[in-house]
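Can you read through this structure? Questions will come right after.
Just one protein chain is left out here, and the rest sit where they should.
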Amino acid sequence: MSKELIRLSNCVMSYDDEIVLDHIDLSIQDKEFLTLLGPSGCGKTTTLRIIGGFLTPTSGDVLFDGHRINDVPPHKRMVNTVFQRYALFPHLNVFENVAFGLRMGQTVVEQEGGSEIRRKVKIPEAEIHQRVMEMLEIVNLRGFEKRPVTALSGGQQQRVAIARALVNRPKVLLLDEPLGALDMRLRKDMQQELKRIQQEMEITFIYVTHDQEEALAMSDTVVVMDGGRIQQVGSPEDIYNEPRNAFVADFIGESNIIDGVMRADCVVEIFNRRFQCLDKGFEKDEPVDVVIRPEDVDIVSEAEGQLKGTVTSVTFKGVHYDTIVDFYGFKWLIQTTDFCPEGSRIGIKIDPDGFHVMKKSQYSGMFGDYSSYSEEYDEINDPTLLDEEEEDAADEE
Amino acid sequence: MRKQNRFGGRFVIGLVFLFLYLPIFLLIVFSFNAGDSSAVWQGFSLKWYASLFENRLVMESLATTLLVSLLATAIATVAGTFAAIGIYSLTKKWRDPILVVNDVPMMNADIVTGVSLCLFFVAFFNGWHGFAEWFNSVQHAITLPEQLHLGLVTLILAHVCFNIPYVILNVAPKLRQMDKNLVDAAQDLGCTWMQAFFKVILPEIKPGIVSGALIAFTMSVDDFVISYFTAGSSTQTLAMAIYGMTKKRVTPVVNAVSTLMFLAVLVVLVINNIREMRQEKMAEKRASFEPVKPNPFIESIREKLATPQGRVFRRVTAAVLCVAFVATVGLLTAFTTSVPVVNVCSWGEYIDESLIDQFEEEYGVRVNYQTAESNEAMYSLLKSGGADYDVIVPSDYMISQLIEEGMLEELDYGQIPNYSQIDDRFKDLPCDPENRYTVPYTWGTVGIIYNAAVVDEEIDSWSVLFDDTYAGQVLLINNSRDAIGVALKYLGYSMNTTDPDEINEAFELIADANARGVYQGKVMDEIFQTMEGGNAAIAFYYAGDYLSMVENQADGVDLRFVIPKEGSNWFVDAMCVLKDAPHYENAMKWINFIASKECNLANMDYIWYASPNAEALEEYPAYYEELYGEELDEETYEIMAAPEDVLERCEMYVCLPQEARTLYNDLWIKLGI
Partner (left out) sequence: MKNKRSLFAIPYVVWMALFVVIPIVIMLVYSLTTAASDAGEGLHLTFENFTGMFDYVTVFGRSFWLAIIATVVCLLIGYPVSYLMAKEGPGFQRVAMALIMLPMWINFLLRTYAWMSILENNGLLNQLFQKIGLISLYNHITGSDVEYFQMIRTPGAVVLGMVYNYLPFMILPIYSVLCKMDNSLIEAAQDLGAGAGEVFRRVTLPLSLPGVLSGVTMVFVPSVSTFAISRLLGGGTSMMLGDLIENQFLGGAYNPHLGAAISMVMMVIVLICMLVMNHFGEGEEQAVML
C-alpha cells in the first residue's frame, strides 16, 4: 500500500524571531490515516496549514507526488481541509456549501505536444447535483440539503464540512481538530464515521488533534510533536509501547517516569535496585529514563514485593482502581483490579517487559511523580482554545 | 508579492486620508492667519487664539454645545442602558417592534427628526398655553408660566432622543453575548438583584456602554440639523453659530477653537492607542506563557488601592469625579443661562461687539445676542413660536409687515432720550409713519459691486446682470425681494409694484438670464468671500458690505461700487420690540444705549453702514481721522452715506400685500427648481 504521497523536507517556519517549526522531516503515505498529535503550540496546525497551502514554509520543501508545491496556492492543490470550526459559508444552504467546490470547476489535464496543460472545466449542473447528493448520502445528511447551515447542530455542521471537503475528490483530506467542539458521545461516533469514510473513499487523511485517545483509536500513523519538532513517528502501538522520550511517554497514556541507570544490557537500576528488562544497546552505567505503565505493575504482599511502599490514595475507576503508592518518597500510579486500602503497605512486582528504558532527553525530569495527581488536572491545563487563537493571530501576521 | 500589494493598498488608503484631511489641514493653517480671510494668507499670527476667550458668540455657543452634549450623553447613556436591558429581557414578540421604532430616529433623515420634534414641541407649547391659562385662572396659589419657548431644554431633549438609539445599539450586542446564567449564578451566590446588576451585568456590558456614550457624545457635538430645528432663538450651539457665520465670513476664532478641540481629541486618541497597544503586548506575552513583568509602579498603586484606605481613596476619587461632572455641568449652565436679561436678534457681523460688553458693564444687564439669516428667516422663526427675543432689527418692509400682523410692541420713547438725535430723514418712515415702533439702527443703499480688474468698462446700469457679457461671473442675491426688485427697477417699474404682470415680467428677465447661465450662483453673505477672492466679477449688495469687502480684498482684486442710473433700493434697519417681550425695560435701555452718538460712531466704523444718528453721521470723518491718523476719502464716505441726489433715485421697500408676497415666493422657488 505504501507509496509516498507527501514529503516535508527540512521545513522551518518562523515568525519574526519565533521558530514555530524546527526542521521538520515527514513522509506521508498514500491512503494512510496520519495523525499529528501534540499539545498546544507544538506546531501541528502549522504543519497542516503548510500542507494545505495556507502557509509557505520559511525554508524547506513541500513535495506532493514528487513535485515541489511550496508556491502552489491552496485552490490549485488536490488537498482539501475540514476546518477547526468548520468554516461553513453562512450565506449558503447545505447543498450550496457542499456544491461550492464543484462550482469552481474541475481541473482537467490534457496532453498537448508533450506538455501538460491544465484547464478548468465547468461541471454540468446535473453532475453537481448527483455528486453533492452522493456526498450527503455518505455523511448521512440526505434530506437536509435545503436547510441553512446556521440551523444545523454541531454534528451536522461537521458532516457538511466533511462532505464539502470530500466532494472535490481530493487526494488528501486535512482535518484540523474537527471533533473539538462535539460532545463525548458524538465524538466517539464521528471517530468511527471518519474512519469508515476514509476507508470507503480510499484517500489520505491527515488529522490534527491534541487528544491522544482519539489519535490512538483512529490512526495508522501517529506523529507526536512538541516545541516545533517531531518527537516520534510510529504506529499507535509503537508510540504507546516504545515511547522514544519522556515527553512521548507522558503525553501518551499514564506513565511513571523514573530516573534510572543502565548497569548492563537488560539490567536497569532504579531506587538502587536492579531489575531485569528487555532493553539493550546503552552504555554501561548510562543514566536513563525508565517508563513503567501503571497497568504493568502487579501488586503483591509486602514481603514478596520487589519494591515496598504505602498506599496514599485509592480511586475507583470502574474497571480498575487508580492506586497511588509512595515508594521511597516517589509516588507511583498503579492501575490494578485489587483493592488496597489507603495506608496499607504493599509490595510490587514488575515483569521485564514492563520496563521501557529511554535515553535521557531535554524532557527528562520535567514530569514529576503523581503526588498532585487528579483527573481534572490535565483538562484544566488543556490550553487548546488559547492555542487556536494564538495560531490564528500568528497566521494573520 | 504580498509586500508589494500591501504597499499599493497603503497608497490608496493614504490618498483617501489626504482627501479627508486636506480641508482640515487648511482650516488649521488659517487659524494662524494674520488676516480674517479663510482664503488669502496674510501672514502668521496667534491673534485668533489670543482673542478666543473674548469672542462671546463663540465661547457661549461652545459652552452650550458642551453642556448639551455632556448632559444629553449622560442621560442617554443611563436611560439607554436600562432600556436595552429591559428590551432584551422581553420576548421576541415584544422586542422586535420596539427595536423597529428604536431605529426610526437613526434611519430617518436628521431634518425629518428635527422638523417632527420642532412641530411636536410647538404643539405641546400651544397645549400648555391653554392649560396654564386655565390653571392660572381657576386658582392663584401657583402661577404657571404661560409662554414656553424652544430653548436649552428642548435642545437637550432632542439630543437625548437621537442619542439613546446609539447607546442601545452599542449595549445590545454585549447583552446578547452575555451568558444568560450569569445573573442567576450571582443570585445563587447570595447577591440581591441590585448587587447582581452592579457586580455582574454592568461590568459585562461596560465596554458597550462606554463606546455607546462616546458615539453619543461625538454625535451630539457634531450635530447641526436637529439642533437647528429644536434650539429656538436664544440658544445656539457651536454648529449653529458656524452655520450663521458661513453666510458671511467664518471668523478664524472658530478655526482656532476647532483646532484646539481637534488637538485635544487627537491627544486623547494617541494616549488611548498607546495604552491599547501596551495592553495587547501584555496579552500576547501572557498567551505565550512568558511571565509578565508587572510595572512596579502600577503594582504598588494597585496594592495600595486594595487596602481599606485604598478603597476609601477610590470612593473619594469617584465622588470627586462625580462632583466635577456636576460642577462642570453647573458652571456651563450658569455660563449659558445666567440671567439673560435682554435677548437681541440682529444680523451677522452687524455690531461692534465691544459695545455689548460696554452695555453689560454699564447697566449690569446681560445681553443674549443672536443673529438671524434674513428678514424672512427671522419672520419664520417668530411665526413658528420658536423665538423669545426682546429686541429685533428688521428692515423697513418687514417692520410694516410685523406691525400689520400685530407682532410689535410700541416703544416707550420716554425711556429713549437718544431718539432725539436721530436724523429727521429717518423719522416718519413709510413703514412706521407715526413713529411708534422703531428706532433706526442703520441705513444704506444697494448697488452693483464689480471687480475692475476683470471688468474693463465703467458700469452704470443693471443691464450687466441680465445680458451675456459676463456670463458665469455674476452672483445673484438669494432673496426674492431684492432680486426681483432690481429687475423691476431696470424695467422702469416701481420696486413696490403689486401688478402681477410687472412682477412676472421682471421675474422672466431673471429666469431667462439664469437659463442662459449668466449667474454663477445665488448667494447671500457668501458673497463676501467670493468677491474678496476675485471669484466672481459682478454682484449687487449693500453699500456697507462693499466697504468691508474692499478692506479684505485679495491681491489683484479691485472692487468698485456703483448705484446704477435706473435707481436702486435704499433701506433702513430699525430696532423694534416684540409683543409680550419678557424684558421690556431692559430692551428700552439697550435701544437707548445703541442709539447714542458714541455707539453709532463705533458701529459705523466697525460695520461700515451709515448711521441714522445725525451727529454721528456728520462727525464720522473726523472720528475716522482721529482713530486711524488718515483722512477718510470723500468717495468712501459717499458710498457709506449716499448723498441726497443719489437717494432721490432710490426707492424704499414697503410691505407688499399677501398676494404679492405669495407670488414673489412662488416665483422664487420656481427659479430654484
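Per-chain residue numbering starts at 1, and chain names A and B are given in the order in which the chains are listed.
In this text, a contact is a pair of C-beta atoms (placed from the backbone, for glycine too) under 8 Å apart; a residue touches a chain by one contact, two chains touch by 3 or more.
Bear in mind the structure is a predicted one, so any value in this text is a computation, not a measurement.
Which of B:206, B:311, B:383 or B:579 touches the hidden chain is settled by the complete complex: it is B:383. For the chain missing from the display, the contacting residue among B:59, B:153, B:191 or B:261 is B:261, taking the whole complex into account. Although one chain is not drawn, the whole complex shows that of B:368, B:442, B:529 or B:586 it is B:529 that touches it. As for the chain not pictured, it touches subunit B at residues 6, 9-10, 12-13, 16-17, 19-24, 26-27, 30, 38-39, 79-80, 82-83, 85-87, 89-90, 94, 98, 101-102, 104-105, 107-112, 115-120, 123, 157, 161, 164, 183, 187, 193, 218, 221-222, 224-225, 228-229, 238-239, 242-243, 246, 250, 254-255, 258, 261-262, 265-266, 269, 273, 276-277, 280, 374, 376-377, 379-381, 383-384, 472, 478-480, 519-523, 526, 529-530, 533-536, 554, 665, 668-670, 672-673. Contact between subunit A and the absent chain runs through residues 52-54, 73-76, 79-81, 83-85, 87-91, 100-101, 103-105, 107, 148, 150, 164-165, 168, 392, 395-397.
The rule is short, and it goes like this: only the chains that are shown with their structure count from here on.
Note on chain placement: the centre of subunit A and the centre of subunit B lie 70 Å apart, centres being C-alpha means.
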